[in-house]
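Note that this complex is displayed minus one protein chain, with the remaining chains in position.
Up next is subunit A:
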Amino acid sequence: MLTNVGVEVKYVIGKGVITNFPGSQKMIYKAELDFDCHKSLSLFLLKDVQNAAEIREMVTKGTLHCCVIKPCLIVHPFQIVIAANKAVISKMQDRMTTRTLSTEILYNLSISRNITQSLMKFGIGESDKTMLVSIIEEAGENRSEIILSHFKGVLCPIEELCNFSDEVLIKMAYKIKDSELEVSSLTDSIITRIVTSDFTSV
């Protein structure tokens, strides 16, 4: 689970090399997903990424199996956990709306029922420099190193996410009024919407 980050350390990755730094666990947010699915989610925050276009192409083509998300619309990693959990369960029950797990996560993050719009809104653009990489792994699997090696950027402590979240944009995207935030945290309001968006409109 999320551990406390003491010192801010930067890790440069890419060029096919990931160095094992002590305490590098602080760079990952890892969560166990639904019991039946035996999967877990690993989340990494990257900045100063130089090859967004290349990454996008690899993900679209299917050569890179991960979900790359725009950090500005994410307020807390748990938001992605909920969307990813919904996605793996949909896959297990054979009723995904989109074609891959990665696109399903992006679709779930959005409250719109339009797939293309959802992917555009929450996925990265060709020239994005910051991104959240979410990797779904089977129990015991560790694909993170290989996947991250394709990114030419700097790995940040996951805590730095708050520097990239845009609360104004998030409230607009999820249609959350300030009056609601008096009785609910922003994260709780978002996840309740994610979980009900397929049969409710806000």
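FYI, a residue touches a chain if its C-beta (ideal position, glycine included) is under 8 Å from a C-beta of that chain, and two chains touch if they have at least 3 such contacts; residues count from 1.
Simple rule for what comes next: contacts and distances are computed from a predicted model.
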Protein name (UniProt record) of the chain left out of view, among "Electron transfer flavoprotein subunit beta", "dolichyl-diphosphooligosaccharide--protein glycotransferase", "DNA replication complex GINS protein PSF3" or "non-specific serine/threonine protein kinase": "non-specific serine/threonine protein kinase"
Hidden-chain contact residue, picked from the options A:32, A:54 or A:159: A:32
Residue of A:85, A:110 or A:134 touching the missing chain in the full complex: A:85
Those residues of subunit A which, in the complete complex, touch the missing chain: 1, 31-36, 78, 81-82, 85-86, 89, 93, 176-177, 179-180, 182-184, 187-189, 191-193, 195-196, 199-200, 202
